[in-house]
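Missing here is one protein chain; the remaining ones are kept as they sit in the complex.
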Amino acid sequence: MLRELYEQLKGRFPLGELSEKRPDLAFITLPREQLRPVLLHLRDQEGFTHLVLLTAVDWIEDDRFQLTYLLHDRQGARDIGLRVMLSRQAVIEGAPMESIHDLWPTAATYQRELREMFGIDFPDSPGVNEDFILEGWREIPPYRRDFDTLKYSNETFAPRPGRESQDPAQHMKAQLYPDGA
Amino acid sequence: MSFEWIKIPYALLTLFIVANYGFLLTAVMAKIAARVGRRHGIPVWQNYLDLIKNYGLRSSITHGVMFYMGPVFRLTGGVGLLMFVPTLYGTEMFSNMSFAGDLILALYFVFFGSLGMALGAGESGHPYSAIGVTRGLSQVTAAELPFALAVYAVAVQYQTLSVTEIVAAQQGGILQWTLFTNPIAVAAAMLSFLGTMMRPPFDVVLAPQEIPIGPPTEYHSSYLALMQTNRAIFPIAKIVIYMNLFFGGAASWPAFFLKVFLIYLVSVIVGVVFPRFRVEQSIRWFLIWAVPLGVIAIMIA
Partner (left out) sequence: MTQTNEDLLDDDLIEHAPVKEELRRRLVKGPDGVEFEVEPLRDYYCEAPPTVMPAAYSKIIEGLFNWARAESLWILGFGTGCGAIEMRPLMTPRFDAYRYGIQWRPTPRQSNLFVISGYLSVKTLKRVIRSYEQMPNPKYVVGLGSCTINGGMYFDSYNTITRLDEYLPVDVYITGCMPRPEALLAGFEELKRIVRAGKGEGANQYAERFDWYKANQKRVIHDWDMPDYNW
């Protein structure tokens, strides 16, 4: 069902690959400059009127940030996600990303969060530089995978001594088979 | 007419009895409301504990003179109301300071507490207090209107402004009560009664569940204890007026306790059944249902 839509879209826009998760959920990877035209087309022509979420994934091994724009079609009860890959190095150096707050006003909040948590800048988005959840944050954005949260927590929050952590699999194995069988 | 000094200890004795009865009664009413929700509710002596605790708090701060005066005015409203109406009819001991024109004074005292509270809460500078005072005053004003109309209807009916004489005219059988001789005025007054008891559905002003608790937002420790005392005395004092005007008064303490309990129960029963009104809803409700009844009562009289 979404494959048809994909084929149809592919005739109009240069798209990347399609990855189907469920009959009513699929993800399309697409080049960055195609994002706005595809979003506009999906919103105005195909009925995907609801921006469910805008989030990011840090592929630190591939040196990429992945932005996911998840859209929902209420009439057709189907979701489509658009993936845009950004160069991680460029983002860290301050390369901006286009804002879509004029398509969906809610996007401004997501972009503010991404700015704070990943350091992805959306210069046109309203209020993007205001504090969102973190107040007075001084380190690198905490959702980046090169940020060591455990180390930060131990250094900052005075952990109580005596805490033990166990690997759940090992722990259950020791519980269930004490003699190691 | 010479003033009899023995009246003062008598009045204090009345105040003492009424205050304790008020503490117990409000707790019992809270228990009744809790039982409706299948809870057990607070212990009967909880009000005393809260009172002692609030007096026992070590730190208290003030926001100025009027902040002090707010609870004092409020308590004055309750005490004054009680002092100037006869608590028990026909006894020298518990007739308090009642005199010929006391009905008008009583009406004034009903309102006095709210006004004092408005001044005090305004001084505290908390925005929620200001909101609460605005809401409280508008709702109390709307609720007092039918009561005032009903009182004037009753005053015209008995051709007197003295509560004692109104009670005297109602003696001699249950059918002599204003409840039966002037039912429309009583109906208007009872609707107004619901509104001024600060119970649901008309308690949006200072319900703790609402985000702004209302006028007492900034009040704590001894100030709050003073207001709690008033919360015990004031309803009883108001019910005494209703009892005297509409339900034949009371000639002995047992009759007093019983009648006050039953009249209080009216507002509790209504309260547990109906959900809370917003302020503009309750004002509209009073203007549509209660005020016309009061006007009719006046016209008939």
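Order of writing sets the labels: A and B. Residues in every chain begin at 1.
We adopt the following convention: contacts are C-beta pairs under 8 Å (C-beta built on N, C-alpha and C of every residue); 3 or more make two chains touch, one makes a residue touch a chain.
This is a predicted model, so every value here is computed, not measured.
Checked against the hidden chain, the listed residues B:26, B:139, B:196 or B:217 yield one contact partner: B:217. The set of subunit A residues touching the chain not shown comprises 94, 115-116, 119, 129-131, 133-142, 147, 149-150, 152-153, 156-160, 162-163, 165.
Looking at subunit B, the residues touching the absent chain are 34, 37-43, 46, 49-50, 52-53, 56-61, 128, 208-213, 216-221, 224.
Convention: only the chains that are shown with their structure count from here on.
With centres defined as mean CA coordinates, subunit B is found 60 Å away from subunit A.
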